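Apart from one protein chain that is not included, each protein chain of the complex appears where it belongs.
Chain IDs A, B and C follow the sequence of writing; residue 1 opens each chain.
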């Protein structure tokens, strides 16, 4: 068996046919964050991903050999007062537990960087729980920690 | 003279007439953050604040007696995959050095909360430098610190 | 009345006569941290402060005009594997609520720096709650935040 396992993964935008595969990861992702969204939020999101007029996208990491979807990344565009150009926020990133050592996470983030460049909005950022050290092992390689504190309105 | 100085401050959306007052604070704010934006970014932002079709707004805190603009808050709407409803991000908050003890900061944030409620997008959040303790003395009263770390793409 | 209020404060090591004044602040300090120590811990600590063979000390900030103790700082020496010289840890710092704007906190810390230098153990450090922004307004002036996370054994 080849040991260059990173060659087995490709990343592409979702299509209609990916909804089930994306949904499976989206549910595992909710379990990880101990949240529970209604199913029609899945539909709403997927509709936005496929709508060319809405600047929200999802990409999936696919195991080439099996065609199985093993990772997802959801991201969208938003304005900023600090620049003429908008920014890209990575809202969600999740890779199948069993597929964690194949570099899918890094490939998904790189896909977003590449798309952000094509869109002319190369500034990409995201958040993670301060206790998520596994994720941060990747994040420090592909990005850097900003010296910022996030505040939220009470109750939100 | 009355010592209920909070009564001297009203908060309202910017109008065309506020551009100079807003710009003065916007420049002091840049000095505080040690950044320097081009003047046409000021114009671009102010245009967006006044455009009813763009969900980016600015409000100012006005000292009722002098009609002087002593504080500004810039905020905008963006999507989220975690909800049908959008969120409101407070991009900038700045109060004149000399006017810091009059509660303008808290009033500006409350104005955004009220507007966010009217818009049906009550989830408001913002960031601050982890070293900005003065600001955080206010933020812990009107909000709470989320246990999140912010990561950015290298070079951005 | 003079407005150079910092001249009204002197800092010195505790003596036996200071026990009551120190204890009053030590109790307010416990209230602030929402802890409650037994009274014999006060006695144990004060005994250690006065014992020339034990490298634990306390100093108080005294309002010269009234001779009132308005602030306390407790500190001790400990080893380190990173140096031949020991380090000084500031365990407690507390200034009376009503006396907060007279620079007592900074003077207390400077006293520890000076004593640490005399002892040949100039490396001084301390901790604070991440939410204690008032204290950190002072700390960033007299020290710097180390990029460290503190971990404790569960249950301690």
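In this text, a contact is a pair of C-beta atoms (placed from the backbone, for glycine too) under 8 Å apart; a residue touches a chain by one contact, two chains touch by 3 or more.
These numbers were taken from a predicted model, which means no experiment stands behind them.
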Worksheet, complete the sentence: Shown chains in contact with the undisplayed one are A, C
Discussion item. Residue by residue, what part of subunit A touches the chain that was omitted?
Written reply: 130-131, 133-134, 136-137, 140, 145
Worksheet item: On subunit C, what residues meet the omitted chain?
Response: 35, 37, 41, 44-45, 48, 54, 56, 74, 76, 78-84, 89, 91-92, 113, 116, 122-131, 136, 139, 142-154, 156
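The rule we apply is simple: only the chains that are shown with their structure count from here on.
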Worksheet entry | Between subunit A and subunit C, the fewest steps along chains that touch one another | 2
Discussion item. If I superpose the C-alpha trace of subunit B onto subunit C, what rotation angle comes out, expressed in steps of 5 degrees from 0 to 180?
Written reply: 180
Worksheet item: Taking each chain's centre as its mean C-alpha position, how far apart are subunit A and subunit C in Å?
Response: 47
Response to the item:
For the pair subunit A and subunit B, the C-alpha centroid-to-centroid distance in angstrom is 29
Discussion item. Can you list every residue of subunit B that touches 2 or more other chains, as numbers and ranges?
Written reply: 130-131, 136, 145
